[in-house]
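Every protein chain except one is present and positioned as in the full complex.
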Amino acid sequence: MARAVTTNRKIITSAAAWTIALIIFFPIFWTILTSFKTEAQAINDPPLFFNFDWTLENYAIVQERSDYMKFLWNSVIVAGGSTLLGILIAIPAAWSMAFVPSKRTKDILLWMLSTKMLPAVGVLYPISLIFVEFNLLDTRGGLIVVLMLINLPIIVWMLYTYFREIPGEILEAARMDGATLKEEILYVLTPMAVPGIASTVLLNFILAWNEAFWTLNLTAANAAPLTAFIASYSSPEGLFFAKLSAASTMAIAPILILGWFSQKQLVRGLTFGAVK
Amino acid sequence: MSLRTTLCAATAMTLVATSGVFAESHSKTITIATVNNGDMIRMQGYTDTFTEQTGIAVEWVTLEENVLRQRVTTDITTKGGAFDIMTIGMYETPIWGANEWLVPLDDLSAEYDVDDILPAMAGGLSHDGTLYAAPFYGESSMVMYRTDLMEAAGLEMPDAPTWEFIREAAAAMTDRDNDINGICLRGKAGWGEGGAFITAMSNSFGARWFDMDWNAQFDTEAWANTLNFYKGMMDESGPSGYATNGFNENLSLFNQGKCGMWIDATVAASFVTGDDSTVADSVSFALAPDNGLGKRSNWLWAWALAIPAGTQQEAEAKQFIEWATSKDYIELVAANEGWANVPPGARTSLYENPDYQAVPFAQMTLDSILSADPTDSTVEPSPYVGIQFAAIPEFAGIATEVSQEFSAAYAGQQSIEEALEKAQAITNEAMEAAGYR
Partner (left out) sequence: MATKASRSAARIMMAPAVVLLLGWMLVPLTMTLWFSFTKYLPLRGDSIERGLDWVGFDNYARFLSSSSFWPSVQTTLIMVGGVLIITVVLGILLAMLLDQPIWGQGVVRILVIAPFFVMPTVSALVWKNMLMDPVNGIFAHIWRFFGAAPVSWLSDASLSSVIMIVSWQWLPFATLILLTAIQSLDSEQLEAAEMDGAPALKRFWFIVLPHLSRAITIVILIQTIFLLSIFAEIFVTTGGAFGTRTLTYLIFQRVIDSQNIGLGSAGGVYAIILANIVAIFLMRIVGKNLDT
């Protein structure tokens, strides 16, 4: 920045930004902190910040009650599988929309987005009946397909906006050199779009990970992901703040860590074509 | 983390992920959907004992009550077959049994001693005399109160109090400065939460849901009296935000010593006298209050295990049910965790056991259960079976909306008259849609 920034101004903005950031982060911080308290300490009046005996017993109880790894594994498979499948289907579609646009391209794009507006609960019965008919209930495969379909419009749109930023001349040059369509997509387009694809993958992994309606209603014991794990801790009898906090921390930790490590990609990538 | 590694990691993850997609589970494993109540969670801890005895593995799907209802109801009506055993209650069992969605439990072994199940429980879990679900634990409701606070207020709790006494005592025990509320009651919306409480309470005020022609009765004076009394007492002596308190919230308040009295499920007795309670030593019990009209305000409920028709593992499922609701299971829990922690309210023999009779709340629980009659719950005649519910398929939907109107009145967002008017409209609307009127 060319402008000279006075230290004073930096102090003020830093203080403001940190205050707001800490307020926004507080609920998560408080949950993580509470997960290390005993149940009695969790509801202590006044609230305890760091002056308590840190304990891991809540995590032990939660792990004993439900096999965390199984839920975690299902979450990884379902979120990962649906994202991968979605990307594979979306890349060709986004390519053709971006490089061979027709009059209807925008309509198709908007129509795709509008399929996301169907209220899930309105089609719970139809989908359940279809799942029963095809024996998909409580299978990870079925869940992967549903989550893929739910997020496909977003994937297509994100990829479309990234692809459009790639100059068409490069592709044309590749074509001149005799590249086939497949080669063009695989060796020219995809490498250039890697940042865009990476952040699309990230965003959709997060969306699929957090999806809590279908993952609950279409699973039982075999395919249940972390959203089902948390549903068994929402209001047990008696004091439960600490156990709930531990379960919550376990449910959000993997995605929180993934998100933090990759936040640069996410920040850079989350434009949806907002920047031209 | 660099871009490339992120991408590689994500790709690797998805590749690994898809490889295990269609893995199937093996036979000899039964899947059980259950509610996350304390007794059920304890049962999960003993699953290994069952597996050792029988070689049958058990997969648990433990869900919060509302999620469980939603999940198992969808599964049974769409014939999903995701579960081999479902944990359901007295409301669902007769309705599902009538639709032949459940496997009748009419061939249980002699050893199991089906006649030992308390008649009130067996009756509520049957349709046309056939048992469709075995009670894991049963409950009624009763008054739990703090002896120390009662004494300090200079009052003595009778074994069978009236509502007038409860209200007076609540006012006398309330000490806002020390954060002590004379009485804690359910106000939370939901037919199984505040809806269940107010319906049971209304019975003692002479109210009923429907007259013999299935007309809603919320325009009667009895209902207005019930709600006015409830709200009046709770505003005087209840905790702040009582309109969102359900069983768990009240339990938590009581255990923290913030309630003088609490009228709720008898199973709570073992929690308020247990390790998590700060007031365990000064709790005593009394029958749910009445108004001298001949009906008390206690309900009857059981959490029971049922087998959905069409499961591939019917024999194994039956084996599990026989194990989990048996006398042996009760003894297993008693041996490990003491008699106070066994699942109560299901078997007559439990209450004849001298060891169990020594538990402080045993007799009051039994008396409460015995005084509840689902077939004759209202002062004036009613066409339905059930105390805190009416055992018709439409009830859950109607009562959830009605209780939402009531909760809004408790919170002061509308008057009691408005709430009752809306309740009347909602109920008649729904009964019309279902073809009753």
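Order as written gives the chain letters A and B; numbering starts at 1 within each chain.
Methods note: contacts are C-beta pairs under 8 Å (C-beta built on N, C-alpha and C of every residue); 3 or more make two chains touch, one makes a residue touch a chain.
Everything numeric in this text was worked out from a predicted model, so none of it was measured.
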Q. Among the chains in view, which touch the chain not shown?
A. A, B
Q | Options A:I61, A:L149, A:I166 or A:A179, residue touching the unrepresented chain | A | A:L149
Q | Selected residue (touches chain absent from view) among B:G241, B:G294 or B:G310 | A | B:G241
Q.
Residue by residue, what part of chain A touches the chain that was omitted?
A. 1-3, 5, 9-10, 13-14, 16-18, 20-22, 24-25, 27-28, 30-31, 34, 43, 45-47, 89-90, 92-93, 95-97, 99-102, 106, 108, 110, 112-127, 129-130, 149, 152-154, 156, 168, 172, 181, 206, 209-210, 212-213, 226-227, 230-231, 234, 240-241, 244-245, 248, 251-252, 255-256, 259-260, 263, 266-268, 270-276
Q) Which positions on chain B touch the chain that was left off? A) 66, 69-70, 73-74, 77-78, 95, 99, 188-191, 239-241, 243-244, 252-253, 258, 393-394, 396-398, 400-401, 403-404, 407-408, 410-413, 422, 425-426, 429-430, 433-434
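Basically, only the chains that are shown with their structure count from here on.
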Q: Compute the distance, rounded to whole Å, between the mean C-alpha positions of chain A and chain B.
A: 36
Q | Of chain B, residues touching chain A in the complex | A | 1, 3, 6-7, 10-11, 13-18, 20-23, 25, 31, 33, 36-38, 41, 44-45, 59-65, 67, 70-71, 74-75, 78-83, 246-248, 251-252, 255-256, 268, 271, 276
Q | chain B contact footprint on chain A (complex, rising order) | A | 39, 43, 64-66, 73, 76-81, 83-85, 124-125, 128-129, 131-132, 137-141, 144, 194-195, 197-198, 201-202, 205, 216-217, 219-222, 224, 228, 231-240, 261-262, 265
